[in-house]
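Notes to accompany the following structure.
Only one protein chain is missing from this complex, and each of the others stays in its spot.
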Amino acid sequence: MTATGRRLAAIFILAALPGWAPQSALAPAGAEAERIALLSWILFGGATAILLTVIAALALAIRGAEPVRRVIGSEGAIRWGGIVFPSVVLTLLLGYGLWLMREAIAAQTPPALRIAVTGEQWWWRVDYQRDGAAPVREANEIRIPVGREIDFALRSNDVIHSFWVPSLGGKLDMIPGRINTLRLKAERPGIYRGQCAEYCGGPHALMALEIVAVPEAEFKAWLAAADARNEPAEPKVAAGEKLFLSAGCGACHAVRGTQATGMVGPDLSRVGGRRFLAAATLRNTAENLAGFITDPQVAKPGALMPPFAIFTSEEMDALTAYLGSLR
Amino acid sequence: MSAGAQMGPVTAAELPSSLPRPEGELERLEAVWKGPRGLRIVSEVNNTIIGYFYIAVAFLFFLLAGVLGLLIRLQLAAPGNDFLSQETYNQIFTMHGTVMMFLFAVPAVEAVGILLLPQMLGARDLPFPRLGAFAFWAYFVGGSVFFCTLFFGVAPSGGWFMYPPLTGARFSPGIGADWWLLGIGFIEISAIAGAIEIIVGVLRTRAPGMTLARMPIFAWTMLIFAGMIVFAFPAVILATILLELERAFDWPFFIAERGGDPLLWQHLFWFFGHPEVYIIFLPAAGMVSMIVPTMAGTPLVGYRLIVVALIAVGFFSFGLWVHHMFTTGIPARSLGFFSAASMAVAIPSGIQVFAWIATIAAGRLRLTVASLFVIGFLLIFTLGGLTGVMVAMVPFDRQAHDTYFVVAHLHYVLFGGMVFPLFAAIYYWTPAFSTRPLSERLGRWAFGLIFAGFNIAFLPMHLTGLIGMPRRVYTYPAGMGWDGLNLVSTIGAFILAAGILVFLIDVIRNMRLTGERGVGDVWRAGTLEWLPNHAYATRSIPRVRGREPLWQQPNLARDVEAGGYYLPGTATGARETIVTSPIEAEPQYIMRLSRPGYAHLCAALFTAAFFLLLTVKAVMLAATCGVLAVASILVWMWNSDPPSAGDVDIGGGIVLPTYASGPTSHSWWATVILLMVATALYLSFLFGYLYLWTVAPDGWPGQADLSSAAGAWVSLATLGASGALLAGARFVLGRDAPRHGLVACLLVAGGAALAGALFIDVAGHWRSGLRPQASGYIAMVYANAALQAQMAAAVLVTALFAVARLLARRLDRSRRAVFDVLMLLWSYTLGQAAFGLLLTHGFPRLVAQT
Partner (left out) sequence: MLVLAGAVLFAWSGVYNVAASTGHFRVVDHFLRFGMENSVRARAPSTNLPPGIDESLVRLGAGHFHAGCAYCHGSPGTPISPVAASMLPPPPVLTERVGRWSDGELFWIVKHGLKYAGMPGFPSLHRDDEIWAVIAFLRRLPSLDRPGYRALALGEVEPEPQRGMEIATGQTEPDATGACARCHGAQAGPPSRLVPILHGQPAAMLESALRAYANGERDSGVMQTAVVGLPDSTVRHLAAYYASLPRPPASIETIDQAAAARGEAIARDGVSSHGVPSCLGCHGQGTAPDYPRLAGQPARYLEGQLAVWRKGLNDRSATGRIMAPIARRLSEAQSRDLAAYFASLAPTREAPQ
């Protein structure tokens, strides 16, 4: 193996490391992604071999020995190299591809969990379907149990988006007027980043999400806790809640158990527990939160939330304390 | 040197025209073809001058869009960069794609075709020089204004693929999307005009004896290229019409809530968009098939296989548009079909690659700059093809789609497959037109930088995409593993740009274009474009006996230049060329070509102004310009179709007529091709209509809600009356002593009946309360009416034009090309209108019953 080859190999191995590239299709953590990653490696290997063959043929054609050139320079070579060989290889590949698709598509047992994800400019509305109870609404961070098939029902309320979490599987578009269902399974606990993959205008680049895969029991407890409501104890937090309601935040954002029932923006019922703000764009700190409220355009140009530059710094403290307390 | 069957030299006695040629013949020929000088050169229509303009402007757009690419790379060089604002970036990447595809790639190959084809085919010019000039000026003005929108921050920002609903009125309220729809729609029309010219040129103006089997591969590719434009572009033109109707009048073709479907756009767009890739690639492959034999000094190995492969690509490419839509949730069964088709298309490309390698092996490759670019092309294009097979695999594509992997793939295919051959072509063909060849030394530098820069820029992107970076993002966070790869790509992009700069320096230093002959055949090539070349192309038009006449027919260049072959002067005192039969290329008649003028220029300017003013909603001004455009076209057409100048002798005992009508004539061919465009447009509409039904059958009316069938019957009967009046006009004109007044009256009455029939139908829909804003279905019904009205308007204008010519005694029983064109147009329109009635009234009833 040449030095370049080794370096290339090193890069590809690095690519398979989730720590170096947290959104990599080559670092699979789900059944679907693993199948595709295997296919990818086969394709890369085959393509490299074919490319090298072509380079060799070209080199021989230019500077090869006369008898070799006579072989390459015949119509027979064109028939073998250009028709027979690709036909065989492509037929095999196609068969393999169809077989892979069969496996991914064949109806299995109905999934244990169905999560509706709706694409919005530029965030993700998430609804956990529950039997006999209203769905639990979340946004931008999707908690799932490890090792279970999950159906994501993908929709859009505005333009076309595409739901893509490379470590778990391929992408599927979210198209107005349609529901596309994507079945994914996380094999290991972990945090898997995803991103909108269909250009949806404005800050399309800043429409990301995280899937947090946790053990089943933990997930169940988390989901069950959705309806619990703690009255703010701290005066600052209580002041923040009052401000949240009087400043009109609740007209766009919902917080379960309060008068805030807005449907325009992301649900904030557990915003304090999320790792990121603004669709996995900003780390969830009080400072970032305050900055985003004061002027969302700074961190996310084009965001549809109006800037609220009307709060004094004490008011902002209270507000962020309140939002941070929502877990 | 040449492996082809060498023929014995032709003796002076065997030449069709006796030598030496009489005094003054050459001077007369030169005088007829002498072009306007100075600023008046803009009125020139000769293919060489228009070809220069065309290539220069296309290359300018390449540079401009390239600069946009560099801006993109600068912005992405580092994570969280704020070099460009988000809105600016979105406009820039949209314009980069749009300009490269519509203002560079297609026009550039069309331009090379316009410049090279007549010379390569042994014609004096293309059959419709003014149409070619019109297409160029329309493209130049429209393209420039379109590009300038960027400087005012009102450029489109919905991506070059313009997916609604993002590009609909609700999510793109500004005029950026309108610029795209009207500007690009207009440039597509110009591309179609060029395609018609190329098809008729390739099929009807080849040198005597150049049968289809002897035609240079480049001409084959241009023929297929133009044919594909004829069938592919109408789909996107229809899509732009529908989206503009939706934006301007709220007809909900793509709005899901009202029975439209966003995916309809994607189907129409990619039905154009995928063939588009091959439209760009095929002529480039054709150039390679011309360069490789010359540089290897041997005829192309596998000529017939290549022709079959090219035709196969042309067909296949229309069957795999869905491979751009693998992630839209289309059922797996259809995905399997399109996956197979997408892979199958790799085989014809494989044939070509191995044919070029075989040709290189069969001869001895001279490593000129042109050869280097060809080798670069072979490597890069092969890799692009291999990644193409990868994305044709549905599971793989579901990861790779819309990531930088695809960005890498498409640049390997398009830059590798089209730009490298184009550079090879420029180095190869410059000596035919320039008094100095380009520098081999600078050329090697240019190649090295471009090749290295390209791979440094785009090879890493394969990985960037697979580790998660989506396309069309204006920024990305640090810590994703993308930083280093992006920086490398940016550095590569600038190396690539440096290579282009070196090339530009070479061009500025060495390229000296002339309307007269260039350095000449420095490569010892075999095809006709290397004959001594003047404004009138070759002095005489040779008889061709093989695929590489210059190799197989000794002394050909000398004899042609001396005037020993056909048509050594001007036979009628006009610019002219020989029209030959489409397959065997036997001379049929002498066609007189248009001279320089301003009517087509005005037509192009006013047409451009019409579309551009419409975009900024200056409706009155736009309408004025539209009328002026039509008036200019009528002025331009008024002097076309000159009367017969009797039969003329072109040498070798061949006496040809100077007028043709009916299926022999070039205008008949052009009209038939135009009607193919119209058919393709209407078929696209039919697809859209039926597609919306499959998507939202519930939104369709029941029996009760339909407008009355009686109206449809009346409309149909009126169409029949129109047809009868037309047939009457034809009968009267064909009589021994036709009464022109009567013909005119019949035409006017028939035109009125046609308009009346359409009006009756639309009025019926309107009276029964159907409003296009209400649903996708009703919008389609009115879109049908709009398409019929568009054809009817063309018929009416042509009919009035024919009436005017009848009255001015410019149209009679024998001088009747205008009437034949009108007949074709009119009959087609009647058929399409009748079909439309059947569709809009019959189909919903059929569906409602079941």
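When the chains are written out, they are named A and B in that same order, and each has its own residue count from 1.
To be clear about the criterion, contacts are C-beta pairs under 8 Å (C-beta built on N, C-alpha and C of every residue); 3 or more make two chains touch, one makes a residue touch a chain.
Owing to the predicted nature of the structure, the values given are computational and were not obtained by experimental measurement.
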Partners of the unshown chain among those that are drawn: A
Touch criterion as defined above, residue of A:Pro111, A:Gly262, A:Pro301 or A:Gly324 at the omitted chain: A:Gly262
Among A:Ile83, A:Cys252 or A:Ala286, residue touching the chain not depicted: A:Cys252
Chain A residues touching the omitted chain (full complex): 157, 243, 246-252, 262-264, 304, 306-310
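By definition in this document, only the chains that are shown with their structure count from here on.
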Contact footprint of chain A on chain B as seen in their complex: 85-87, 90, 157-159, 163, 165-166, 171-172, 255-257, 261-263, 301-302, 305, 309, 327-329, 332, 335-336, 339-340, 343-344, 346-347, 350-355, 357-363, 365, 367, 375, 378-379, 382-383, 386-387, 389-390, 393-403, 463, 466-477, 479-482
Interfacial residue positions of chain A with respect to chain B in the complex: 11-12, 14-15, 20-27, 33, 35-36, 39-40, 43, 47, 50-51, 54-55, 57-58, 60-62, 64, 68-75, 77-79, 81-83, 85-87, 90, 93-94, 97-98, 100-102, 104-105, 121, 158-160, 162, 164, 166, 169-173, 175-178, 180, 193, 195-206, 281, 301-302
